[in-house]
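Note that this complex is displayed minus one protein chain, with the remaining chains in position.
The chains carry the letters A, B, C and D, assigned in the order they are written, with residues numbered from 1 in each.
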Amino acid sequence: QDLYPVTFQLKWVNQGQFAGYLVAKDMGYYEDAGLDVTINPGGPDIAPEQVIAGGGADVITTWMAAGLAARERGVPLVNIAQPFATTALEMVCSEESGVESTADFPGKTLGVWFFGNEYPFYAWMAQLGLSTDGGDDGVEVLRQAFSADPLLQNQADCISVMRYNEYKQVLDAGIPEDSLTLFNFADEGVGMLEDGLYVMEDRLEDPEFVEAMAAFVEASMAGWEYAAANPEEAAEIVINNDMSGALTLESQVYQVNEAAALVGDTPALDVEAYDQTVATLLSAVSPDNPAITEEPEGAYTTVVTDAIE
Amino acid sequence: MNGASVVEAEGLGLTFETADGPVHALSDVNLAISKGEFVSFIGPSGCGKTTFLRVIADLEQPTAGTITVNGHSPEQARKDRSYGYVFQAAALYPWRTIERNVGLPLEIMGYSKADQKKRIARTLEMVNLSGFEQKFPWQLSGGMQQRASIARALAFDADLLLMDEPFGALDEIVRDHLNEQLLELWAKTNKTICFVTHSIPEAVYLSTKIVVMSPRPGRVTDIIESTLPKERPLDIRETPEFLEIAARVREGLRAGHSYDE
Amino acid sequence: MNGASVVEAEGLGLTFETADGPVHALSDVNLAISKGEFVSFIGPSGCGKTTFLRVIADLEQPTAGTITVNGHSPEQARKDRSYGYVFQAAALYPWRTIERNVGLPLEIMGYSKADQKKRIARTLEMVNLSGFEQKFPWQLSGGMQQRASIARALAFDADLLLMDEPFGALDEIVRDHLNEQLLELWAKTNKTICFVTHSIPEAVYLSTKIVVMSPRPGRVTDIIESTLPKERPLDIRETPEFLEIAARVREGLRAGHSYDE
Amino acid sequence: MMSSARHSIVPVATVVLAIIAIWYVAAIMLNLPWQQGVYARGDGVAVGPLQFLSDIYSQQRPVLPAPHQVAVEFYNSVFNANPSTPRSLIFHAWITLSATGLGFIFGTLLGIGLAVLIVHNRAMDRSLMPWIIASQTIPILAIAPMVVVVLNSVGLTGLIPKALISTYLSFFPVVVGMVKGFRSPEAIHLDLMRTYNASGNQVFWKLRWPAAIPYLFTSMKVGVAASLVGAIVGELPTGAAGGLGSRLLAGSYYGQTTQIWAALLMAAALSAALIFAIGAIQSLTSKMMGAPA
Partner (left out) sequence: MNGWIITALAVWLAGWGINEFLVRIGTRDRVAASAINIAVPVIFGVVLLVVWEGLVRGLNVPAVLLPPPSVIWERLLASIPNPIWPDFQQTFLKSVLIGYAIGCGSAFIVAVAIDRSPFLKRGLLPVGNFVSALPLVGIAPIMVMWFGFDWQSKAAVVVVMTFFPMLVNTVAGLNATGAIEKDLMATYAASYWQTLAKLRLPMAWPFIFNALKINSTLALIGAIVAEFFGTPVVGMGFRISAAIGRLQVDMVWAEIAVAALAGSLFYGVIALIERAVTFWHPSVRGGRGG
């Protein structure tokens, strides 16, 4: 029978973070659901929102803040599902920095990821009332590149990490865990939903597409379930999909475990979490960091998750 | 207009427009060259010798007067491929062998391969370069290169040969030798030859007619018909008759020369 | 060794080692040049004329025999700045005005500014280039450039002048003119001049001594002492005495020349 | 050429040795802070100089890996890895090479085409040249990811977007060189053609083209190096698709300095090999075109 073609754009390179999708494809879950899924890996400086706007993908994963920001810029993205129910973004500070609480931030240098990942950080600083232009009573922001190096080489006092990835790198480098100070964005009240699934609004008028997305989300959740149960095998699959040849099994097993732990019981978006994300974003509007300026309308839909039994 | 006249210039003038104002390279040149003549052009640097040859060859456009070549416009003559031009430098293409350099005009004019081969062999023979077909220009001495460039101009048998100081860069002995050969060729083929030179003895030795020119603006100051016989051994240059013509040429030259350069 | 002898070569030889084997540019050259002489070197291309001048100037090292310049080694003579060298090409520096080109050796030798100015003015006057001080070389004709390069060699008043075909690129009339001026200068200053040329009339007209050379390997085949008077109007070139010397030079040349080039 | 190559061996070896020596010293200096941190966190037992050297030259994530660390990594990923898997540098080099080659061919053709236009059309000459220069001041490398996305959206994926970035970088030296080359025939050579009443086509193929060949090769050497850079940059955004660029990226993302250096070494070797190959074709061609040996 004819498979329904779906192109799926990831936000980053193939790694344990996306194990559920890779497993679902590898194990044939998508095919079983009548889908022919192509997973396109992302990379630094690939904006999935731009890819889907240009017609290069049917569905993307991105962070909610970036998704909402894109919607306000005229790319009508709609959240159809939210596999990651909890967040993994954290800020970690070295012992040398002397940072033990947010009160120690003034005068410090903090590493931040940009490219649509900066919104939670700016919201946090707004909440703390810290300027981000450097100086003694503000913080200096450093555009953190790919790795944990700025912390290891003492170029920054604190850096952004994903709990499932860079944090492990810091530990692996031989820095004792108890010497680090860790801030969880969610605990600080500025948590924003991470990897969710987004499509273009007009596509949802097509019932066949909605049906396909429902099948896609369901199969993906099955992939996640399998990955959670079989992290070694899932990591193996991830590594087979890594074309750079740089991933190690050990790191990916860890990452699969950590990522799978973020996945909620249901793919349906938790409206409360959505409202909190929007509220946090709106609380931090500034000309420098205009994620969104007004309450979004129609930025999520439950039609897809409702179609899943 | 005489039917046998190959080149006929009347009131010919050419002015170059340059950034520093106009340069009068030729002005009011009147000259008729008949078939079979060997005409030398002599005059100080910048008097318009090259320019005149280039006008005949349709490489420059005159700005005054008229000129005909074989009774037609120079452009028509060029399109008829009715002349061969030998430049001061050999201007061989360094990526072609001697053979293929000589064959260049034949290729362009669409001669058949077989015909090309025959003509190349014949003209290389004529300039004494048989055996060097496969050599590249840099493997030949300056004199041999210049002979190859003459062969190239001869290859397609034009009746008119325009030669612009072809031996200027060669030493005297080699030059004497080539002069002899050129005279021989001319006698054999009855071509019309226009020959530019700086050297008085060369002009006198070769020509049936010597055109003395003077600069600013380029004018013809004297036309000397040679009284020397057609048969000219090299030591004719020590005869009083030769010296007399040479003296007249020198006179003409000096008259037109401005010492401030 | 004669005290008044400026250049003295004995059994001089020079062999270039090249990739294709040794080239014998000079072999067994014996020559003495006295103060105040005007010596021309003539011979076919490649016979070693330039090489000999360069040996005198310490620009090449002989591989056999001995040579002294002013009684010292050529190196010492060069360091004493005891000669001026005029190259075949004018070799003026295009970024310097004529004035500053002529002043170049003076700057290098550390003359005072005032002295430089005086000498530049004097030598430019001498070669008829007053008024062109502020021009750049490319704004001058070839003959003027060559005169500037002569001025440059004259500026620091060396007693020995080495000139390598300085007029090779010029037309006959300008050449005659410069020849006259050079003779005049020589007569006035009593310098010793070594002069390389390709032209038989030029050699005979200028020299007190003509050195005829032949190639493969570069040898001196004839040394002709001129019997012409020191005072030489241009038309001395039509006298039988002149022609006789010229014939002897041509003879010498032809003997040494190989026609295969 | 061969003899000049032989002449260079000793000097080049000397310089390389000197660089390696400096490199070892620099490795100590740059890796020292981290090593001190390790010792400070350790049990405080003093280490001897030999132990110190061996420690500092075997760090897992050195700021500057020692030459032998790079060599070992290079050797392992070139010779000890199955070349059909992403662990092998050969695998990545091949991916990059194919994009480089394609982009280079496009770039050379585009460059030659533009040069022909410029040489034969005065309006093109006047209008194009300033913009071609300006085009190279656009930081294409910086917007390469966006270019890849935009090209994807019009259906160009895989090799092509990378190759197009290579093309963009490599056409410039070719245009500049070929314009010079096509204009290199002296006036007298052109006049000669005119005396034969040769057509524009004949002038091009029998004069301008052969005269431009040396320029073509010189600019191709510059162009091929630029192509390689373009391909690598084009691989950065599509990091997971393999190639030296993704190798550099992954090394950087996972803090594998040694891996970065090995990939860098591979890139430079690739570029040297490409330039050498063009040089070889050049000397072959010029021998066929009768240049002195």
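One rule holds in what follows: a contact is a pair of C-beta atoms (placed from the backbone, for glycine too) under 8 Å apart; a residue touches a chain by one contact, two chains touch by 3 or more.
Keep in mind that this is a model prediction, so the values were computed, not measured.
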item: Full-complex contact with the absent chain, from D:L156, D:I188 or D:L264; value: D:L264
item: Residue of D:V47, D:L109 or D:A272 touching the missing chain in the full complex; value: D:A272
item: Touching the absent chain when the full complex is considered, from A:E140, A:E188 or A:E236; value: A:E140
item: From D:H7, D:H68 or D:K287, residue that would touch the chain that is not displayed; value: D:H7
item: Residue numbers in chain D that touch the chain omitted from display; value: 7-8, 10-16, 19, 30, 63-64, 122-123, 125-131, 133-143, 145-146, 149-150, 153, 225, 228-229, 232-233, 236, 244-245, 248, 252, 257, 260, 263-264, 267-268, 271-272, 275
item: For chain A, residues in touch with the removed chain; value: 44-45, 47, 49-50, 53-54, 66, 69-70, 73-75, 112, 114-118, 132, 134, 140-145, 149-150, 153, 155-156, 287
item: For chain C, the residues touching the chain missing from this view; value: 54, 57-59, 78-79, 81, 83-85, 87, 89, 91, 93-95, 104-105, 107-109, 136, 138-139
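The working rule: only the chains that are shown with their structure count from here on.
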item: Per-chain Cα centre nearest the global Cα centre, belonging to chain; value: D
item: Averaged-CA centre spacing for the pair chain D and chain A, given as whole angstrom; value: 35
item: Distance between chain centroids, defined by C-alpha means - chain A, chain C (Å); value: 86
item: Distance between chain centroids, defined by C-alpha means - chain C, chain D (Å); value: 53
item: Sites on chain B at which at least two other chains make contact; value: none
item: Residue list for chain D, restricted to those that touch at least two other chains; value: none
item: Touching chain combinations (by label order); value: A-D, B-C, B-D
item: Touching residues on chain D, where the partner in the complex is chain B; value: 186, 188-189, 191-198, 202, 206-207, 210-211, 213, 289-292
item: Interface residues, chain D side, partner chain A - complex; value: 33-34, 38, 41, 60-61, 63, 81, 85-88, 91-92, 145-146, 148-150, 152-154, 236-242, 246-247, 249-256, 259
item: Residues of chain B touching chain C in the complex; value: 44-46, 141-144, 171-174, 177, 198-200, 238, 243, 247, 253-254, 257, 259, 261
